[in-house]
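Excluded from the complex is one protein chain; the other protein chains are retained at their positions.
Order of writing sets the labels: A, B, C and D. Residues in every chain begin at 1.
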Amino acid sequence: MTALLETRGVWQRFSGLIANSDISISVGRGEIVGLIGPNGAGKSTLFNLIAGVLPPTQGSIWFDGEDVTRLPAAERCVRGIGRTFQVVKSFETMTVIDNVIVGALVRTTVMREARRKAHEVLEFAGLAARADVMASELIPSEKRRLEVARALATEPKLLLLDEVLTGLTPIEAQTGVELVRRVRDTGVTVLMVEHVMEIVMPLVDRAIVLDLGKVLVEGKPADIVREPKVISAYLGDRHAVGA
Amino acid sequence: PEVVIGVTYPLSGSNAQIGVDAQHAYGAAADVINSKYDFDLPLAKGVGLPGLGGAKVRLVFADHQGDPQKGRAEAERLITQEKVCAVIGTYQSSVAVTVSQICERYQVPFISADNSSPSLHRRGLKFYFRPAAHDEMFSAAMFDFFDALKKKGTKIETLSLFHEDTIFGTDSGNAQLKLAKERGYKIVADIKYRSNSPSLSAEVQQLKAANADVLMPSSYTTDGILLVKTMAELGYKPKAIVAQDAGFSEKALYDAVGDKLEGVISRGSFSLDLAKKRPVVGTINTMYKAKSGKDFNDLTSRQFMGLIVMADAINRAKSTDGEKIRAALAATDMPGEQTIMPWKRVKFDDMGQNNDADPVLLQYVGGKFVTVFPAQAAIAEALWPMK
Amino acid sequence: MTAETIIQSLASGLLMGLLYGLIAVGLALIFGLMDVVNFAHGEFLMIAMYATFFLFAFFAIDPLLSAPLVAAALFVFGAVVYLVIVRFAVRAKANAGMVQIFSTFGLAIVMRGLAQFFFTPDYRSVTHSWFGGKTISVGGIFLPQPQLIGALVAIAAFVALYFFINRTDFGRALEATREDAGAVALVGIDKNRVFALGWGLGAALVGLAGAIMAMFFYIYPDVGASFALIAYVTVALGGFGSVFGAFAGGIIVGLVEATTALIMPPSLKSVGIYAVYLLVVFVRPRGLFGSM
Amino acid sequence: MDTAFAQRRRRDLIVAACLAFVAALVPLFVRDVYVQNIMVLTLMYAALSQSWNILSGYCGQISLGHALYFGLGAYTTAILFTKFGVLPWFGMIGGGLISAVIAMALGYPCFRLRGHYFVIATIVIAEIALLLIQNWDWAGAALGIDIPVRTDSWLTFQFTRSKLPYFYFALALACIAWFVTWWLEDSKWGYWWRAVKDNPDAAESLGVVVFNSKMGAAAVSAFLTAVGGSFYAQFVSYIDPESVMGFQFSLLMALPAVLGGIGTLWGPALGAVILIPLTELTRSFIGGSGRGVDLIVYGTLIVLISLARPEGLVGLFSRRRKGAVR
Partner (left out) sequence: MLSVHEVTTAYQGLVAISAVSLDVAKGEIVCVAGANGAGKSTLLKSIAGAERPRSGAVTFDGARIDGLAQHAITARGIAYVPENRRLFPRLSVRDNLRLGSYLYRHEADRDQPLALVFQLFPRLSERLEQRAETLSGGEQQMLAIGRALMTRPRLLMLDEPSQGIMPKLVDEIFQAVKRIRDAGMTVLIVEQRMAECLDIADRAYILQTGRVLMQGSAADIKGNPDVRKAYLGL
């Protein structure tokens, strides 16, 4: 079976700056893959290319056996790519439930159905109690959860999570990890960016490390953290010892 | 008892000054009617309207802001709420269209005191009356004047038209275009400009390039001021200017640029010179000036007469019934001597137009207007070219 | 159409363009740099013209001399308008843009009403100023002196504003306040002070424009309306956030207006300006030099 | 499930029906045509503002050039009737369709623009249209079009003195505009529009085709606005470019929605009910002085309302929905 997502030799340039250079990665169905790497390595940029915010300067993106490089973002969402934004983008003048309904409307135009789905997703994401609150009143960590809920409501095959578990206490992070696992268990493939090793290590099946826009290494998390290149570029000494 | 007459003008917005001046003019007319004066004007001698037992005329003013819809609503309010028995207005021709329509619907006579668009009286309205001239008559007077000058050997061959893109400007431009063609004058520039433009330099330049024998502007005060200033700035000194009134009869224009307008000729319905032949004109002008600080001009004199004509008809109708007043208006035959205008008389044709409202041409000389045409009203020869 | 006509047109267009620039420079600060809508810009111009007129009529101060006085008066006025009205409009959480538009639109109506109330709707003109009505002729091309002075003042105003914005702490604070009005308090900046000063300054520039305009334009309560839309288009054409853009925008507007009048009926000359604006933003959605 | 929400929508509908019913009875008691005239205008502005609200309030594309669509509706109807004898009802539909098509054609380049650039583009486009019509002799140019008065009939939609037919038509129009909004509010389009307004990037990532959403909103909004314009032409029976396409008019269409509550269901109606009578009454009863007092009063009120209630007057009515209390 082919991979669910594949990037083939993808480049992204921003007037002089190369944010992604020749990135070829693949994500198999049902995997949880971690995308890690230093600040500014190009992780969010790669997410943007996969989700269709920008067309890559060069290279192609394949999803579910199909070349989606030229498809606009909305169309990719319909195909099954759901994403969150690192800098959260909630619909501030709408309630939490309405935010999620927007997502659910990709799959149905029956409002009753969309509303039901939205409730279900909020329940799943642990935001049910805040359903009727304006999105602008959420605290940052709740807003990130709303991002996830919204993306889940689109019933994605692939979910791109950009630092949604930051700013949580270790205990809360634990619940977050559980949430991601449950998402995967519903058959969704997950590609996630996270800087907190305590979350990445136990959660991901495989990790891809980007540095300076290139793939540095990829492999099992336990192996990655021992990699000297990763330690010097990303983890720093303390984690090297710790791991 | 009183007779209530509705008067609607722009009392706010860019033409508010017109409305304010009109209030004084109508006020003066109402005063002449309601108090006892020894003038040879209809209704001046007694108090109020004798036909209605000395009832006094009361005016109700309404602001239409130059908006046809508002004019319509105000006319309706005047008729239904203020119970006016007649309406007078409106300055802007577009507003006159809707106001006259409403009056027609309610069978209330309407006097179009100072609207000069020729299309207004041609709509087959029964309750529409215009004692004064319209633009075709005015323009015809100008061309009569040119013809007369030509006979005396003055060279007038080419004309430049300069008119704004409103009803007034368009109608005036069309009338002049038509007359020029009929009488064999060549139009070398026909410039339609946007009213209240921030700049007229491009327009003036084209006028300058055309350099016609006569420049014929149809502009309101604001554009008039800007036009004259811009002409001076761009070194354009036309041989003669014959203006379609409006801004060119406004004091503000001459206050601003009078020195550059020595010798300008404007058509008009009114001339203070008439005071020499008919002293009452001077007396009434003094009355008006006491209130407004200004001399009667082309607009305010027509407004004054509008109310006199209307009151006269109501008086003769002996009733405030619309249909009766209409009949009385239709039967009006007021000799020119009983007006403050150089008119032959006031007598309406079946479309409600007074065709005997002879226009005059006035020339601005030494800070004053002097009547130069037609011959029977003229007190001086026209200075041609204009200095 | 002779060469002279064309040159004269372009020369007049250029002068007019600089004048539009002068009228727009205050707006370039308030609307362009501070990103606050001021629908009463034309009315600011109107009161500046009245102020000039009255200084001339009662104290016989020539507009050129009264320009600094008018600018100072307008500075106070602008700051007060910010503190009394606009401060609350920018604070609105929902629909801040519309609240700004309509609160300043309301202000514009009030100002017109007040002008009518106190000054009457009469048309006024400054009749005998030093330069009013004078004109220079260079090889058959006429350049009116008031507009020439306006052009010089415009250039000076733009240069001054440019340096003020780019070279001073206040300029930086202004930009920062626009970027994130809530965050400037983190570095100890009082956003109301900065914006009040910005409004004062913007209004002062309008004051200069009004004093120059009064030399050759008529004055009445609605006079601002003739210039307001052109000023907005000028700022947007040049691009929000760029002082130079507004300057270039003014010149382009003036030249386009003059050329349109050469090839189309003059009553359509603003169509040329508007069409150029649309063309520019369709190709460059941030105007010619805009950063926002 | 979620009965509170369903209840609220049902309540809105019932309240609207009751208000419409009561409104329909009012002219039976208020015979004064001047007051009836104000009521007609109020309803017309409510409908117009409601239409404007769809594009600018819900979808967030602030248009200050809606006079264009209003004018198109008015002109289409008037030209078809006076030049071709086509009944105004067809002109109404035709004008609506033409406006919708033009709105989409203009939307094509304009919806790429953001913020003030967009707003100014809408102003400028309406202004261009105004100037073109002003100079278009066939369409009456500045002279406008005077719709000849014939006998009273629903067929030609002309009534000499009675305001009632106009009143009921305007009421129907306001109700339709309200109902369309109500209906769209809880539909895919309604959600898409609000999402596009709040954050187009996020909307796009959730499968919302931002461009099409804007186009849809523009088409509906332009159609309804043009029907309003068509009504106006019949009601006033005279149109000229300045009075149906002027910039002031675009502002007046937006004003009720802004004061009442932009992007809300009840805002435009509430704004119109307060603002229009106020405008008319200030002009009629203090405008006669010629001293601008009406402007001062009117302007001051606009400033005060927009500053005191930036979220609109509907804020006075809706109780804040509280989040879960900790």
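The criterion applied here is as follows: contacts are C-beta pairs under 8 Å (C-beta built on N, C-alpha and C of every residue); 3 or more make two chains touch, one makes a residue touch a chain.
From a predicted model like this one, the values you see are computed outputs, not experimental measurements.
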**Prompt:** Which of A:G30, A:G65 or A:G236 sits in contact with the chain that's absent?
**Reply:** A:G236
**Request:** Write down which of A:G9, A:G65 or A:G167 is the residue touching the left-out chain.
**Result:** A:G167
**Prompt:** Hey, which chain A residues sit against the chain that's not shown?
**Reply:** 14, 17, 37-41, 86, 137, 139-142, 163, 166-174, 195-198, 233-239
**Asked** List the chain C residues touching the unshown chain?
**Response** 169, 172-173, 175-176, 179-180, 182-191, 291-292
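In this text, only the chains that are shown with their structure count from here on.
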**Prompt:** Which chains lie in contact with each of chain B and chain D?
**Reply:** C
**Prompt:** Which chain would you call central, comparing Cα centres to the global Cα centre?
**Reply:** D
**Request:** Report which of B-C and C-D is connected by more C-beta pairs in contact.
**Result:** C-D
**Message:** Between chain B and chain C, what distance separates the C-alpha centroids? Give it in angstrom.
**Reply:** 37
**Message:** Using the touch definition from the top, which residues of chain C touch two or more other chains?
**Reply:** 94, 113, 116, 120-121, 221, 265, 267, 270
**Fill in**
Flagged in chain A as touching 2+ other chains are 93
**For the chain B and chain C complex, residues of the former touching the latter** = 12-17, 20, 165, 191-194, 196-199, 201-203, 205-206, 209, 221-222, 225-226, 229, 232-235, 250, 252-253, 255-257, 260
**Message:** Could you list, by residue number, the parts of chain D that touch chain A in their complex?
**Reply:** 1-2, 5, 186-188, 191-192, 194-195, 197-199, 201-210, 263, 321, 323-324
**Prompt:** Which residues, counting only chain C, touch chain B once they are in their complex?
**Reply:** 1-2, 5, 8-9, 12-13, 16, 20, 113, 116, 120-125, 127, 133, 135, 137, 142, 144, 147, 216-218, 220-223, 225-227, 230, 257-258, 261-262, 265-267, 269-270
